[in-house]
Structures are given as C-alpha cells and as structure tokens.
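The structure's right below; bear with me while I get my questions together.
For this depiction, one protein chain was excluded, whereas all remaining protein chains were kept in their positions.
Here the chain labels run A, B and C in written order, and each chain numbers its own residues starting at 1.
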Amino acid sequence: MSRDNILLKIDDLKLYYHTTAGYVRAVDGVSLNVAVGERLGLVGESGCGKTTLMKAILRLLPANCRQMGGEMYYKGKAISSLSEKEIKKMRWQEISMIPQSAMNALDPVYRIGAQIKEAMKTHQKGISSKEIQERAANIFELVGINPKRLRDYPHQFSGGMKQRAAIAMALVLDPNLIIADEPTTALDVIVQAQILERINALQQRYSGSLIMITHDISVIAQTCEKVAVMYAGKIMEYGKVRDVLNNPLHPYTLGLKNAFPSLLGEKKSLISIPGSPPDLIKPQPGCLFAPRCPFAIAVCQTEDPPAKEEDGRIVACHRLAEMEGLKVLAEDETIWERKVHAGD
Amino acid sequence: MKFSTKLFGFIKKDTAGAIGICIFIFFVIVALFAPLISPYDPGAMHFDETGALMRIHPPSFQHLFGTTWMGRDVFSQVVMGTRIALFVGILSAVCVVFIGTNIGLIAGYYGGRIDNIIMRIVDIIYGIPFLPFALILVAVMGPGISNIIIAIILITWRNTARVIRAQVLTIKQRAYVEAARISGASNFRIMYKHIAPNVIPLSLVYIALSMGTGIMTEASLSFLGYGAPEVPSWGKILFECYNSQAMFIAWWWMIPPGIAITLLVLSGFLVGRSYEEVANPRLRER
Amino acid sequence: MKSLSKYIAKRLLQMVITLFVLSTLIFLLFRLVPGDPVSMYLDAGMSAEAKEMLMKQFGLDKPLWEQYVIFISNLLKGEFGISFQYGKQALAVIGDSFWNTLILMAVSLFIAFTIGIVGGAILAWKRGTRLELAGIIGVLTIRCAPVFWLGMILLSFFAFRYQLLPLGGMNTPGTNFETVYAKYFNLDFLKHLILPAITAGLSAAATPLLVMRTSMLEVIKEDFIELTKAKGLSDREILFKHALRNALLPVVTVFAVQAGLAIGGVVLVETVFRWPGMGRGIVLAVAARDYPVAQAAFFLIGAMTIMFNLIADILYAFLDPRVSLD
Partner (left out) sequence: MKTSWKKSLGVLLVFMLLLSMSACGSKEAGPLPAEEKVPKINFWITSQTYDPVRYEIGLLAAEKWRELGFDVETTTMEWSTMSSQGMKSHEHEVFMIQWGGKAERIDPMQWLYTMHHSAEAGEGGYNIAGYLNPAYDELVEQFVTTMDMDKRKELAAQAQEILAKDVPQPPVVHRILTHAYNSRDFSNPTFAMGEGLNSFWNWMSLTPNGDRKTVKYGYINDIKLLNPLMTKDGADIYILKMIYDPLVRIDPDGIPQPWAAESYSEIDSTTIEVKLRKGMVFHDDKPVTAEDVKYTFDLAKEVKSPYYLSKIDKLQEVQIIDDQTLRFVLSEPYAPFISNGLGTMGILPKHIWEPRFKEGGADAVLNWDNIPPVGSGPFKFEYWRPNEELKLSSFTKHFSPPKIDGMIRIPYAKAYGVVQGLKAGEIDAAGWSLLPLEQQELKDASQLTIGTAYDQGYYMLHYNMRKAPFDDVNIRRALTYAIPKLQIVNLVFEGQAIPAYSTVAEVNKFWHNPNIEKVGDDMEKAKEILVEAGFRWDDNGAIYFPEDYQVKKFSD
C-alpha cells in the first residue's frame, strides 16, 4: 500500500468524553487507513466507539469529547489543525455521511428536495438553480425514487425511501469519502436487503471511498472489501473481509460471527457473546475483552495485547498463535456460557 | 416512609424545588403567627404625637413598611394578607384538583360518550376568557372570598381534568388494570383502587400549580375592585394604593404586597415544576 | 387547501357552539342575582313610575324565558340589545374599544413572542452559563408577578419619575382625528402604546420563552441538526433555519393558550394604563350593571380568544407539514 494512495489515515487516536464521573475512553488508540476507492467496514457492538470515531472525522463531536492523543489525516492534512472555515468546506464536499437513522435525520419541516439542494447551494456557490434541480432529480433517479417526490416532506416518505433519500443526499456532491453509519439498522429485513443492493449497485458508478459502520457483520460481508473489528474503543482485528470472516483470528470476531446468521451459506445455530462491554471510565488492566473471553489466560488479565500485523492483517490477541485450535473449541456454544459462570 | 419519600424526595434533587418549599413554609409560618407578627391591627389608624393622622409616612421602626393614606400600617396589612392569600390559594387549589382529578378519572376510565361529552365541556370552558368571567361572576354574586374561590374552581378544573384524563388513558391499558377487570372488580374499585393511586402524584403537581392561579386571580379581582371586602388582601392593598395619588410617592405602599404575591406564586410554580419531574419523568425537560 | 377550509369551517362551528353556551351562561348570570340595573340610577330623582318605565324599557319586566328568547333572536341578528347606559346598540358602544384592545393585544403578543422566541433560543444556546441562570430567574419572577403591579411600577418609574412616556390613555387629549388611520398611525399613539404593550408583553413572555428554551434544547440534540452540521452549514444557518424553525412548533401551541390568558392580562393592563379598550369597558359595564354592553364585550373577548386559537392552529399547520388539518 503506497503512502499517497491513502485518503484517510487515523493514527493512534484517543477520544475521551469528559463527564462528572471521569473520562470515558470511547476511542482509545485506534489506527486505521482508508485508501482511495476503498470500502472499509467498521464492526462492533453498540457503545464500542465506532460512531464516535466516525463523527470525529467530520469534527462533529460534542464539546465534552476531547482528543487526548493521536491524529487523523485527511489527504495528509491533520484534521484537528483545520480552521473552522476549512472544516466547513470539507464537510459534505469531501466527506459526507449517511446518518444512522434517516427517520430523524431529515428536517421534518422542509421539503426533501430543499434539503438536498441546500447542500449544493452551500458548497457550490454560483450554480444555477436549474442545474441544482437537474442534479437533484438525477440523484433521486439514481437511488430509485421518482424525482417528482423531491417536493415531498420527510413524513410522506416510507422508512426505506427516507434512507434512500439520505443516500442520495450523501452522494449529491460526489464526495471522496462517504461514512455510512448503520444505514440499515432501523429498517425491516426486506427493505434492508433492498438498500444494501442499492448501495452495491451504486458502487459500480461511485468511485469514492466508503466507511460502513455497523454492528451487523453480514452487512459488511455484502458491501465491503476491508473490515475492522472494534471492541471497547480499540481495534481487535483488521483485514480483508473474506479473510477475516472465513478465518477469524480474534476470539471476539469469532463470537461476533456466531451472533449473526451466516450469509456465507453455513447453517448454524446462533451464539451470542454473553456479558456486556466493560466500563470505559475505569478500564481494567490487560485485554479489555478478557472478562468475556472464554480463552483468556493469566497474561490476558495483566498485559494489553500488542497489535500484530501480518499480510495486511492486524490482530490484537495474546493467543494468536493458538488460534486454529481455539476456533474448534469455539464451535461449542457452551464454552461461551461457561466462561460467564466462571467469571461470576 | 415510601410515600413521604416520594412526596418530598425531590427536594434533595432539585434546588429550585427546595427554594420553593422554603418560601412556602415561610409564608405558612407568617400566616400561622400573623397576629403575633403584625405589630398593629391592620385596620387601625395611627396618629403622631400631635394627634394628626400619620398619612403615608415612609418606613420607620414603628412602621416597617410605612403607612397608608388612612394612616394604617402597611406591614401589618401585608402580614395579615398572607392568611387570605394562602387560604384562597390552598383551598381553591385543593378543590380544583379534587374536582378535576375525579372528572379526568371518569372521562378517561369510561371513555366513549361520557368522555366525549366531558371533553366537549372542557373545550367550551377553554373558550371562556378566565378573568373577565371571574370578574362578572364575582360582581354579580357579590364580592367575597367564597365567590372568588367558586369562580376559580368553575373555570380552572379543566386543566387538571385534561391532564389526568390523558394519564388515565395510558394507565387503563396496563396489564394489572385489565387483570382487575377480568377478576370482576367493580368500576368504582378499579378507578379508585387501581388507577387513582397512579395519577395522585400528577394531581399533587397541579395542586402546587393551581395555588398560584388562585392567588393571582384573587389579587387581580381585588385590584379591579371586586376583592373580598372585609379582609386585608394583598390585591386590595395594591388597589387602594393605585387609586390614591400615593402610588407615585409611597413606594413602600406599592412594593411589599407585590413582592409577597410574586414570591408565593413563584413558590407554587417551583414546587410544582420540580415535583412534576419526579411524578412524571416523561415530562422531564419539557 | 381544501382540507384547510374544511377544518376552519369545523372550527368555526365549534366556535359558534362555544359562544352560544358562553352567552347563555352570561345571560343567566346577570339575571339570576340580586341587584338590578335600575336601582343603580335611583339617585337621579326618579319616581316609582319612572323606574317601572325603565324596567320596561330594558325589557326586564318580562319573564325570564321571554327575555332569553329575545336575547337569542337579537344575537342571531348580531345585536346584544340597547345599552342601559348609552341608549344605543351595545356593539356600537363597544365600537372603537374593540380595535383599541385588538391593537394592544396584538402588539403585546408580538412583543411576548419575540422576547420568548429570541430569548428562549439564546438561553438554550447559552446553556449552563450564568446568563442562563439570570435569565431564567428574571423570567420566572416576571411570570409570577401580578401584571397590574408590574404596570404600576413601570408607570410610576417611566411616566411619573422620569416623564419619558405618557401617564396612560391612548392619545394626548384635545386632538381631533380626521380618519381612523390618523388616530392609530401617529407618534403620539405609539408613545401611549409603549408602556401598556411592554407590560402585557413582558408578563406574557415567560411561558413561550421557557417552552422555546426546552424545545430548543431538544431540537439541537436531534439527528438532523447534526446532519445539517455535517453538511457544512454555518452555525447561524443551523440555528435560525433549522433549529429555530423546528423549536417554534411547541411555542405556537403555547400561543393559543397564551392568547386566552393575555386577554385576562389586558383587562388589568387597560385598567392600570386607562387604555380605552374592551377590558376596561367590561369592568365599567359590570359595575354599572349594563347587561347588554357587558354581554357584548364578554362575547367579543370570547370570540377573540377563540380566533387566536384558530390562528395558532392554522399557523401550526403552516409551520409543520406533518400536521394535516382534518
């Protein structure tokens, strides 16, 4: 991977929320690269820090969230060093987003067309209103909505249509990077499939990069090339989608994979990971997944596992070497529960 | 223990509520000991050494808030006025909320035609301009505390009834109400045994809020000249002050009763609002 | 738009029913109580025969139901009967005072909602600061202070002590106006309007302000505000174009309630500032037992309340596309 090919570089980023109870370490030492045209999936349970990470890219974090270390570089430029004016210019023009829930992401009192056009008017001054109208209509056709419905208000759209409208809005300025934050979570399964299909289809035309944030590993499988698995503010595993899903090298990925119906054809019963994510205010020493990990050994409780890179794959686990054997054990669902009892 | 925690627990959480309660208790104490606190009979005229009536004398040690045009002690009047304000405020609030809660319970519980009729009536009452109506009512029935309270009750039960009805509609859906119905409990029993306890906290909120309305209405009517004739109310003190040239000169006659009204109404508002957050968490931040 | 006109028709019908009930109520109130209008004028030196004559003149000698039938048939013609005091149609007696009240109401509501909306937005924006605390304390105090007391203070301060503004009334006496326009559109009228409008406006501003503040706090947490920010809009655009517009919706609902309360406030404000409006008119008519005028004034005030409710509803529908009016 050559250096100039990298669009977004995240380097040991630390984002802590300041609360009365102390710092919440939402993102704690994350490093990631997104190459031009690359589609990266970011997967993890809710509350693992993935949304915080993505918001940080657009500098949309609330005032009580502080960057405690590390940096993000967009096209080689540190995002935190950008002026207010520069960041405003960068938003949507360079990096746009498809919001988590389009239900609430569209302003209910303005027509959808107006909200799409608003983005164009803000960034492309001097553009004629006729052209704006044409482009909005084109983009609506692209996402499969009749352009006449640009005149509708959000409440007149169904959930799936709103999501498609949100996608259209993200695409309208042809940005270099789109961040899709759980674009399908709020939708029912059939509509989910339609939306994912639509996103896939669009990828044929759209040349920019995509970061797909989700807790649903199957969504990643359908849409992305690379995947990063995040847990408690840290990256657990990173690699090509096919590699990571077919051959997970981290116990957490194993568990996560068990938690979703397989889209790759293997019929299996679902196993979810018992327990809940750790307290991020006072994290315990060692691996943060250790309390829920059925394979945790003594070293896991004391030492933070280092991230090891091999063939473009990154894994942070003390027992990486034994993984082939552990994978077999993980097939047995009882092993996950036993751990919880033991942990009590 | 549990009930009182529920009732007063909010004080610990909310400074505004605590301030409100303190102001209220202060006025209750003043009202209880009014005859001891007020140095003179509020109706007595005061004369100086030469035997001349002490008309609009500024505040002094003898007369903390000065005197009125008829040489009466403003401080004593304000202190004695506390009783009327609290009496009107509390009594009207309790009546209003009692009536409003029951009507709301009936409307919400029975639903259908009864609910429809009651809510139509509520709509109509919302169309009645409150103060002009109270003014006419008190003017024709004759000024007096009881008539003022009746006027307040006749109009303001609508607010409580509407809110309680909405609350009852949601409580009615709960499983245990359904269970009680299936087990053959009477309507009356379901309403008062199973539903009412759940709306009582909200009713208490409205008692606190209605107290302010009551006090303000009494003061307004008194200011328009329809106050209860024989009792020294704060509104009446202001009426007398306004109607004499003294308004511009005797600030000591004008300011204290106004502050008293403001504080007491404020205390009701603060207590109501902060208790509302405890009683009805859904309304929080609203 | 069809549904809108249907909705207005429906609301107007509701309004007619409400007003009918209202007027019946008032009719009964005036007649079922001791004291009659004639005895109010006894000192003028009338004979017993003359008094009976007056009772007949006012239609008070007839049985109650007959009086009611006359009252209702008059009402359908838009009449409230002949004023006992003024010897002409009650509506003609009210005449200008209706417009005087309407202007005062409208201006004070405008002041209230301007202060409420702008102030509420600012307080929400400045959340957690000293300014917010001071603002809330100030607003609550004004909300809980009696409006007539506020008026008295402003009157003695600005009009008496510093003589910046007139001491009440609506026009400086001794000016004859050629047209209605000349009466209301001049500097002198404006000067007289300032204090009463500010008094009523300040006192009515608290509720919309508090509602605006909470509504604003809620709206700025919404996803679409974040998306707007992500779209690269400036803070000003976000605040005024998106947040304010959405936060306004609950405030409009408050408008309906507030208009009803403000009418009560206007009765008091008109009394304090000697504003020749309907509020003061109703106080005088009630004191003189002039039933027709009191009835007409009450009726008009009621109609005004309901009209403001209707305006608020329509405004709401206009501001919020999600609401359909049927």
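Here is the rule we use: a contact is a pair of C-beta atoms (placed from the backbone, for glycine too) under 8 Å apart; a residue touches a chain by one contact, two chains touch by 3 or more.
Keep in mind it's a predicted model, so treat the numbers as computed, not measured.
Engineer: Please provide the labels of all shown chains that the missing chain touches.
Structural biologist: Across the whole assembly, the hidden chain touches B, C.
Engineer: Looking at the whole complex, which of C:R143, C:R213, C:K231 or C:R280 touches the chain that is not displayed?
Structural biologist: Answering carefully, the residue with contact to the hidden chain is C:R280.
Engineer: Check the options C:M170, C:L233 or C:I282 and report the residue that touches the missing chain.
Structural biologist: Per the contact definition at the top, the residue touching the missing chain is C:M170.
Engineer: Of C:G95, C:G138 or C:P321, which sits in contact with the chain we cannot see?
Structural biologist: Hidden-chain contact among the options goes to C:G95.
Engineer: Which parts of chain C face the unshown chain closely enough to count as touching?
Structural biologist: For chain C, the residues touching the absent chain are 34-37, 39-51, 53-54, 57, 82, 85-88, 92-93, 95-97, 160, 167-174, 176, 274, 276, 280-281, 289.
Engineer: Touching the absent chain: which residues on chain B qualify?
Structural biologist: Touch set of chain B with respect to the missing chain: 1, 3-5, 7-8, 28, 31-32, 43, 45, 53, 55-56, 69-70, 83, 86-87, 90, 139, 142-143, 222, 225-227, 229-230, 236, 239-240, 243-248.
As a convention for this text, only the chains that are shown with their structure count from here on.
Engineer: What shortest step count links chain A and chain B in the network of chain contacts?
Structural biologist: Step count on the best path from chain A to chain B: 2.
Engineer: If you tally the C-beta contacts for B-C and for A-C, which one comes out higher?
Structural biologist: B-C
Engineer: In angstrom, rounded to a whole number, how far apart do the mean CA points of chain B and chain C lie?
Structural biologist: One centre to the other, that is 23 Å.
Engineer: Hey, which residues of chain C end up touching chain B in the complex?
Structural biologist: Per the stated touch rule, the residues are 14-15, 17-19, 21-22, 25-26, 29-30, 33-35, 140-141, 143-149, 152-153, 155-156, 160-161, 214, 217-218, 260-261, 263-265, 267-268, 271-272, 279, 282-283, 286-287, 294, 297-298, 301-302, 304-306, 309.
Engineer: Which residues of chain A touch chain C in their complex?
Structural biologist: Counting only chain A, the residues touching chain C are 58, 60, 88-93, 96-97, 99-101, 104-111, 118-119, 122-123, 153, 155.
Engineer: For chain B, which residues are in contact with chain C within the complex?
Structural biologist: Residues of chain B touching chain C: 123-124, 126-133, 135-137, 139-142, 212, 216, 219-220, 223-225, 235, 238, 241-242, 247-248, 251, 254-255, 257-258, 261-263, 265-266, 269-270, 285-286.
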